[in-house]
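Only a single protein chain was left out; the remaining protein chains are all shown in position.
The letters A, B and C name the chains in turn, as written, and every chain counts its residues from 1.
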Amino acid sequence: MSLLAVEDLTVTYPGGRRPAVKGVSLEIESGRTLAVVGESGSGKTTLALALAGLLDRRARRHASRLEINGEDLLAAGRRRWRQLRRTDISFIFQSPINSWNPTRTMIAQVRDAMSAAGHAGRMPELMDLLARVGFEDPERRLADLPHQLSGGMLQRVSIAVAVIIEPALLIADEPTSALDSTVQSEILAILGELRSEADLAMLIISHDLSVVARVADDVMVLYGGKVVEQGARAAVLGSAVHPYTRGLLDSVPRLDGDRKILLPSMEPGHLPASGCPFAPRCRLVVDDCRRVEPDLIPINDTLAACPPAASSALITT
Amino acid sequence: MTQGRYPEVTGPAPGLRFGAGRLARFAKGVVWLLVVVLVAVSITFALSRIVPADPARLAAGLEAGPEQVERVRQDMGLDDPVMVQYVRYITGLVRGDFGDSIRTRGPILDDVVEALPASIELIVVSFTIFAALGILAGAAWAYWPRGVHAVLLRVVAVAGSAVPVFWVGLLLQIFLAARPDWFPLVARLDFPVAGNLNHEAAGIAEVTGAGLLDALIARSPSAMWEAARVLFLPVMTIVIHNIALTIALTRSSLADQLDREYVRAARARGLSEWRVVVVDALRNALNPVVTMLGLQLGWLLGGVVIVEVIFSWPGIGLYAFSSFQSFDYNAIMAITVLATAGFVLVNALVGQIYPLLDPRIKEAR
Amino acid sequence: MTSLLELTGVDKTFVTDRGPVRAVRRMSMTIGEGEVVGLVGESGSGKSTIANLVLGLEQADGGRIRFRGRDVGEWLDDEEAGYRQAVQAVFQHPFQALDSRKRVGWLVAEPLVIHRRGNSRERGERVRELMADVHLDPSLVDRYPHQLSGGQAQRVNIARALALEPSLLVCDEPVSALDVSVQAQILNLLLEINRERSMAMLFISHSLPVVRHLSDRIVVMYAGTAVEEGPGGEVSDRPTHPYTQLLVSAASVITGDRGPGRGTMREAIPSEGCRFVPRCPVAIDRCSAEEPSLDELQEGHSSRCWLASDLSRRGVGG
Partner (left out) sequence: MTVAELPAAPEAASRTRKAGRGVMWWSVATVAVLAALVLIPGLLAPADPYKLDIINRFTPPNAGNLFGTDDSGRDILSRVIHGARYSIGSAVLIITVAALVGTIYGSLAAWYGGILDRLLMRTVDVFLAFPYLVFAMAVAASMGRGLTSTIVALSLLWWPSYARMIRGQVKSILNDYHIRAAITLGARRGQILRWHVIPHTYNQLLVRFTLDIGNALVALTGLAFLGLGATPPLPEWGRMVADSKQFALLAWWYAVFPGIVIFVTVLNFVLLGEALRKRSTS
């Protein structure tokens, strides 16, 4: 049974021209990692927040199913969500420096978090975990204020605090994009290690395909609030069919690529009010795309929301 | 590149020197206080010497002949060169001597000491009420931004700052003290005496001169009730006028903090709303509020004049007003100096609060 | 290749409230006419300070910066306009670099007005030309910056920089604030510009793949100084400094390789010896005692490491 199961999740902000997240369905099993890929405006952060009950009060959420550990959470109140965040769901944010109160010492905030989760007595264990993830001399350094620690160190604390409560689900929203590339790979390695040890389900959100490549089992590509393609990591990264996914993959400069050639790049564009959100930028666009919102259909090894891609895939194979 | 080609635009700010320490900062503060007071003294002194009215004439009284006036002038040292007078005044100040009042004919310091408790009582009580209520109301407004209370608070915040304080005082007097005589119209009429409460009538001893405090010391509930009734209208006048800014600033500052990512992150860690909103966000939001409250407390030292005049509150403000009315320039100078020093001191104290609210600030200004 | 920009032994120290910070230490590098040099390093490595020094926004404490053989500081003092026309810049934050109260047309024309090029009709003509050069829709002239997308805003910045036809373009992280799909467009545009106008560029980025894609030569910076320098392909394919090797392995390719494991996380930078020692997997005793110099291993490929020749033979991950 899936640890997290979501069906047809839609989140709307009052006055938004289109929903921030529209009709997203996903499942994650324990011990597996789902990566959600998307650029700014894709609705990926909204999705993550919705799954932790952290949406803004003005946001409206609809879904036909929302279950964690088999528990139906469609009607869960704020109290229940808070309880869940103390025991079952952990969240890691993008900016390590912004996820801690700048005016209180780290140790005070870490203690707050531990006692909120009912683990006040496990501080020594947390220190051990911190030391294990490469945070030297945690007792002393945690007495500092957040701005006195580097981004990499702060993110290690965030991860340690998130993991020590032994959650069933770990949601990480761009956990490395504010960090330097060498630090980034260390953080990813730590996340991967802790995940497989604790056998928890992980949802990682990123705009960076190299991050996805490194940690994901399954990949889901979001554009304009809609899932445009999803599948196993190898399939999405290796043989994606949706023009947006392809475009993303192609437009990343690679170390082993050709030097000083033009990268295949996508047209700039906006989000249309109706039809396929990607239509204005798409090279496969046909009239239907502007009228009908395409559904996910199996094409080759993945599910993709692109009928024209399906027909061209048939032709090429 | 030569110096000064461009405005100072780039690079981190030139650093604050290290190891200055508490003592050095304290010394700096004292020097600053002295400088400000000296400037204030000098300006008011210069002004007082171009007063169109002749102090000697006033001091001698209207019936005095020219010879008498001349003698008074000599007694007061007003015929000396201005610089001599200035130096004499400053040396007097250093010894704590503000000179004599023309009006009451006693040393000004005595008058001031007598009037001070009543003013301090008024200021402290009003300040505590509007600061506490304002922060509370502003915080509630920021946390629950919609609803009837939000509309109400907006009205208070906008109207409160627009309403002239003397007019509020008059209206309160007309509609709460005169028609239904729920409250005493004015504090007491047998001015000048120390204290704002008729201690004799209330049957308690006069210890500090501040009615409420004396009633507390005497443990007399009836006197406390009387003291509170006396205080009510003037305090309300000050609160109505000052609470608006506190509410508005607390609200915008807290709303800003509640939008920050760390608040969401704290919620994500399962912290209770109380911890997130009060321990984390509100504490951070108080920084600009404290700055403003410090300034307001400073202004109150001067602003209390109007309220004291309306309610005949026998404090330093009323004393200043009476001195001004009778061109008692020595008294006016003394009050200017004291109020300025008070303002600087209050703000120095406020400077000590910043590091408590935000430990990133080492060097408090 | 004649050298256009030359930095020799440049030093820059900032005084901060936590004591002095040496942002740049004895940094030397050159850029030839029409050459694209990529400067790569992590945050705090001093790479942006280099940009500011070249642009005269900061003053070096020591060493020399020469442009066309002439000291930049001197040049700025005597004839600033001349230097500004020759050296232009594109910054990291596309929106912040544009005055929010001015329209696109005004912004693109600004350099022409400053340097008194043409009358207003000719300038209008030139603005249209420039916007076409950076593939901006001419109908955007009346927009304010906040009405643009990130990619469009960065194009406006590039158009402004091109207006004076400079011979060197300093690009300080020009794509790191942009989405991946937009990033490719801007990289392509810069590549076109380099090709069509043979404009030299100092291209600064924290991303090795991005730098490698665009650059003829790569300079790797660590803790304020260059640790490796060489032709683009050489540095990324056969890195000889352990830091470069770390960068290469961190920039793992998409094909599914899980990348490197984690090293120990030490961030302190020692004040003597090789600055990289605390993070170096191969450091020997000599490294902590004595800082290596930037030595040439092969034609045009140098490395600041005692073990460089061994490491170059063993290759990445050796």
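One rule holds in what follows: contacts are C-beta pairs under 8 Å (C-beta built on N, C-alpha and C of every residue); 3 or more make two chains touch, one makes a residue touch a chain.
Everything numeric here is computed off the predicted structure, so don't read it as measured data.
If I consider the whole complex, including the chain that's not displayed, which of C:7, C:89 or C:127 touches that chain?
Among C:7, C:89 or C:127, only C:89 touches the chain that is not shown.
Based on the whole complex, identify which of C:5, C:97, C:148 or C:184 touches the chain you can't see.
That would be C:97, which touches the missing chain.
Go through chain C and note every residue touching the omitted chain.
Within chain C, the residues touching the omitted chain are 55-57, 80-81, 84-85, 87-89, 91, 93, 96-102, 110-111, 114-115, 157, 160, 164, 177, 179.
Could you list which residues of chain B touch the chain missing from the display?
4, 6-10, 35-36, 39-40, 43-44, 47-48, 50-52, 158-159, 161-167, 170-171, 173-174, 178, 298-299, 301-303, 305-306, 309-310, 320-321, 324-325, 327, 329, 332-333, 335-336, 339-340, 342-344, 347
Please note the rule applied: only the chains that are shown with their structure count from here on.
Can you name the chain that lies farthest from chain A, using the mean of each chain's Cα atoms as its centre?
B
Give the chain pair, either A-B or A-C, that is connected by more C-beta contacts.
By number of C-beta pairs in contact, A-C is the larger.
Please report how many Å separate the Cα centroid of chain A from that of chain B, as a whole number.
54
Let me have the rounded angstrom distance from the C-alpha centre of chain A over to the C-alpha centre of chain C, please.
31
For chain A, write out the residues touching at least two other chains, lowest number first.
none
Identify all positions of chain C at which a residue touches two or more other chains, and write them in rising order.
Residue numbers touching two or more other chains: none in chain C.
List the residues on chain A that touch chain B in their complex, please.
Going by the criterion above, the answer is residues 49, 52, 54, 82-83, 85-87, 90-91, 93, 95, 98-105, 109, 112-113, 116-117, 145, 147, 158, 161.
List the residues on chain B that touch chain A in their complex, please.
260-262, 264-272, 275, 279-280, 283-284, 357-360
Provide the residue numbers of chain C that touch chain A in the complex, in ascending order.
Counting only chain C, the residues touching chain A are 42-43, 149, 151-152, 179-185, 187-188, 191-192, 206-210, 212-216, 232-233, 236, 246-267.
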